[in-house]
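Notes follow once the structure below has been shown.
Every protein chain of the complex appears in place save one, which is left out.
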Amino acid sequence: MDFPYGKAPLSILILALLSGAVLMAVAAMSREEGKPDLVFATFVKEQAEAYKPAIEQFEKDNHVKIQVQVVSQQALNDRLQASLQAGADVPDMVELLYGTMGTFTKGPLADVGFADLTDRVKQEGLDQRLVSSRFVMWSSRGHIFALPHDVHPVMLVYRRDLVEQLGIDVNKLTTWDEFCRVGRDIVTKDLDGDGVPDRYMLDLPSDGSDSLRLLLLQRGVSVFNSKGEVTFDDERAVDVVCWYVRQTQGPKKISVTCGWGQTLSRAMIDGRCLFYICPDWRTMQIQADIPSLSGKLAVMPLPAWEPGGLRTSTWGGCGLAITKQCKNPDLAWKLAMYLYYDPNQLGKRFKATNILPPLKEAWSQPEISEPRAFYSGQAIGKLYAALAPQVPTEIITAHNAAAVGRLSEAFTNSCLYYQDHGDDGLRDYVRSELKRCADKMREIIARNRFLNPQADGAKLQTSLNDEHGSIREAASGQMREGDVQ
Amino acid sequence: MTSVPTMSASTETTATSRASFEHGGGGWKLRTKAAPYLFLLPYFVVAAVFFVYPLAYAKKLAFYQTNGPRSRIYVGLDNFKYILTDSDFHLALWNTTFFTICSIFLQLPLSLGLAMLLNTRRGRLKAIFRLAIFAPNLVGQVFVGILFSMLFTPRYGVFNRLLQELIGWGIEQQWLTNPSLVMPAVVIAALWMYVGFNMIYFLAALQNVDQSLIEAARIDGAGPWQLFLNVTIPAIAPVATFVVVTSTIGSFQLFELPYALLQQFNSNRGFGPKNSGMTVVGYLFQQGFVSGDLGMAAAVGWLITIIILIVSLIQIRISSKVGSHK
Partner (left out) sequence: MNFPQWLNLLHRINPLQWFMISLAMFFLILLPISRRVAVGYARYTLLTVVGAIMLIPFAWLVCASFKDTSVLNEYSFLPPIKEISSATINLDSFRTLFTQRETVQGPVTFWRYIANSIFLASAGTMLSMFFSSMGGYALAKFKFRGRTPILTFMLASMTIPGIVLLAPNFEVIWRLGWLDSYKALLVPACVSVFGIFLYRQAMLMVPDDLIEAGRIDGCGEFRIYMNLVMPLVRPMTGAFCLITFLGTWNSFLAPNIYLQSQNKLPLPVVLNQYIGEYTQQYGVFLAGTLIAIIPPALLFLALQKEFISGLTSGAVKQ
């Protein structure tokens, strides 16, 4: 009989049946594996691989089974947020990207889907043994919801070969002023005479983004203060934004945008810029992506904003949270301690990832002070560790994403102003823009009735699942809001 | 609503079927009466569970500030008040309108032009051209977004390089980081992607134009321009209406393309510098899934729905007026 829908749909039908049968057969064959005791989800593939030997050891020692899931960051965040809210199955332990914790803590404390780790941290003395500022980005209202994986101090990586050729002494580049002075000489040197600068001094994204934020942090300006209020309309922020605008726009700029991934690799190989902002995690990326630059790179501390000032900042981070649904929180805590803060693991791990652990006692591991041939024989671990204790504190609240957006808006408008008017009135314009955007942010923050329950006497309703907990927590959360570290 | 294509053809149908029932048996009648409901049953079930219920739920949510389904606070019209005064929403509305205008006044004429170029009776190469022009539709919006984020790279991106080769400008253009170039970049990517799809609709319509009408007009001495205005346009008007309405609805729902195009490098950044690539659905996504306030998302959703309804009603009204003039 003729298939009434035509030939092509018939073939699609056959395809559906065939692939369905194959998938069912595969599913039937692999139904053997037992249920794991813990499920551990992360978004960083390299980290999952680096954990593998440690996790195998842990499984053997404790006679348990651990599953490690690698999920894309966006997917992890979307699913986790949705699942935590809907009460669906979630992993027992989750690694989170910095900046995302805020989205999980924007409601009443009782609604946070992660276990409160404050007491456990105090018991183990972790607040003393770690770079303590790193707990802040994983806390809300004084409660710690995740363990910091890293410190991520920031340095500059530079093309040592080219810098030496040009006769630059990096030891003299101690302030950004000096750095820009030297930079302007480099940029104006046009060797092949085609009117286009051959080399730029620094890789700075012209849209601000993370680089602007880390330079602000270096200057002592955080997007939020410890009370969760917006503070980026500070006079020092005006300085930094003006500086950033001048270095990335117009004829006197010393920087250019080199982008990410292969584009960045290309630029580094070409020597398009001499210096690149480089937190510890980036050193491994460079090493893996551009093996041909081995021995031609070196790192140095950031130039300071004023003589004797802070010579580092921080960029990025990752934290480990234990979900409330976890059936075996003690085992999860044990695994967390073993993975994150066992000095014997951390030396090896540093060698594999170049990420400096926040645990101070681990910095004496031999692998940290090993010289690296790729970085011209520098012991980069030691150099990063030397800066780690001074890393500025970054405060992240529920409104982080929105605030960063507003900051970037102020920055972009400043760039447009500079393109049209030059230096004329730039400072005043930047100041008013930062103020306008910060005020807008304050308005948004004031709207959040979970964090400001008495904002206008709104009636708090909670769902059927937990009738009274949220109300009480929301009210007490308001009181505790003042004592974030 | 009744002016939508073909809704009027129904009365005759029933007249005939009723007539025929009179000499049929009673059993038939019953079965025939129940049949349409049975045929539509799957739709009723799916629509009730996955459309009506969530919609009713979303309507309720719009008046609450929420933190997921677990806690919510009644805020009355506050969400709507905030959205309507938020500069980001204004930007999103403007961007979406800009995109819609571009797709109607730039993309559709181009599609029509291409369809007319392809609408010859001769030509063996036709199938190849058709495939080439339709090919971008084989790729999803997310792929196109990521693909174009690479093509638009300053200095190294193929788009920038070709622009430089062709008109001697553009190698260093920062399409995705200069706020005033972000929407044009989105429009270019969308143009590449959708021009072929709408071309197929126009092509289908053009092939259906009565050839004898064209011959008659030719004999009357009509030039190509007059032919186009007086014969082709009226003949494809219903298709054009359909395409304009669906493109408008599609444009208002634009989200995945700018999201993938601009989101690649930094999950915190949102829709490009200064959110310059924000669309209304992107705004909804940001409020609902990035900030996690489903109440706000529901409120935005209702506003979008109302806007789309009004715009498509206006379009249908205009096109039916234009149609009745002819």
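Per-chain residue numbering starts at 1, and chain names A and B are given in the order in which the chains are listed.
Note that in this section contacts are C-beta pairs under 8 Å (C-beta built on N, C-alpha and C of every residue); 3 or more make two chains touch, one makes a residue touch a chain.
Predicted model only: the values in this text are computed from it and were never measured.
Peer 1: Thinking of the whole complex, not just what is shown, which of A:Arg266, A:Lys348, A:Lys382 or A:Arg442 touches the missing chain?
Peer 2: In the complete complex, the chain left out is touched by residue A:Arg266.
Peer 1: Out of B:Val187, B:Leu227 or B:Ile249, point to the residue that touches the absent chain in the complete complex.
Peer 2: Looking across B:Val187, B:Leu227 or B:Ile249, the contact with the absent chain belongs to B:Ile249.
Peer 1: Please give every residue of chain A in contact with the chain that is not shown.
Peer 2: Against the left-out chain, chain A lists 2, 4-6, 8-9, 11-13, 15-16, 19-20, 22-23, 26, 30, 33, 36, 39, 43-46, 67-75, 78-79, 82-83, 86-89, 97, 260-263, 265-266, 281, 285, 289-290, 292.
Peer 1: Hey, which chain B residues sit against the chain that's not shown?
Peer 2: Output for chain B: 1-2, 4-7, 9-10, 13-14, 16-18, 20, 24, 28, 31-33, 35-40, 42-43, 46-47, 49-51, 53-55, 57-58, 61, 69, 114, 117-118, 120, 125, 127-143, 146-148, 150-151, 153, 156, 158, 161-162, 165-166, 168, 192, 196, 200-201, 203-205, 207-208, 238-239, 242-243, 249, 252-253, 255-256, 264, 267, 281, 284-285, 288-289, 294, 297-298, 301-302, 304-305, 308-309, 312.
By our rule, only the chains that are shown with their structure count from here on.
Peer 1: Between chain A and chain B, what's the gap in Å when you average each chain's C-alpha atoms?
Peer 2: Roughly 37 Å separates the two chain centres.
Peer 1: Considering only the defined contacts, which chain B positions touch chain A in the complex?
Peer 2: 64-65, 67-75, 78, 82, 87, 153-154, 156, 174, 177, 179, 263, 265-270, 273-276, 289-292
Peer 1: If you look only at chain A, which of its residues touch chain B in the complex?
Peer 2: Where chain A meets chain B, its residues are 73-74, 77-78, 81-82, 84-86, 97, 99-100, 103, 106-108, 111, 205-210, 257, 259-260, 263, 266, 400-402, 404-405, 408-409, 412-413, 416, 440, 447-450, 458-463, 465-466, 470, 474.
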